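One protein chain is absent from this view; the other protein chains keep their places.
Up next is subunit A:
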């Protein structure tokens, strides 16, 4: 089942006194439920712009962007925020835990934007999530009392606590040492597999990128499959015409 569908997505920025700057051009990408995608690219290659688009934080200038089969353009601003809260989980390089809040409160934060059972039982759900990432004993700890690896695990718990279908990890191991980074990635993979979510990892670490099942490279706004161009999207009805 296709979760994200990008076809010919272009993003340009209007500059004052200069021609428009093209940041992404002609990006085609399909992400299925349960996919493991890695995107590598140098600084300035358009990674964060792509992340904006994938995380429903921005609209493409042209091209089609569909989330869950619905064109993102048709979403109202509030609807887009709610879909993001429900279906997308973000993990950041700098963890971005909320300072002054305990690990538990941090994990409860996304549930503050939920409704019904998720909202009213947020403490219980968040506790269970922290236990799942092995931090059941650090519920009351403040972020500055946690190690980098622990902080990232709290961040993972936070991004997964609402059971998103898409996890966007932006340099998730960038601030961690090699070993801790590997542990964190293993955990992320395990938890994502458990919930059936798609995981898109943006990284410049080849070792982390290698953990994914599909490897993409972003270079000057053009997305390519590592080792060759991205295969054109193949739809079921076109299957017959694809040469063997």
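In the analysis below, a residue touches a chain if its C-beta (ideal position, glycine included) is under 8 Å from a C-beta of that chain, and two chains touch if they have at least 3 such contacts; residues count from 1.
By definition in this document, contacts and distances are computed from a predicted model.
Only one chain is not pictured, and the protein name UniProt records for it, out of "Sulfite reductase (NADPH) hemoprotein beta-component", "ABC transporter permease", "ATP synthase subunit a" or "LLM class flavin-dependent oxidoreductase", is "ABC transporter permease". Shown as candidates are A:51, A:72 or A:216; the residue that touches the absent chain is A:51. Only one residue from A:2, A:22 or A:109 touches the chain missing from this view: A:109.
Against the chain not shown here, subunit A presents residues 48, 51-52, 55, 57-58, 77-78, 81-82, 84-86, 90, 92-94, 96, 98-101, 105, 109-110, 112-116, 119-120, 158, 162, 170.
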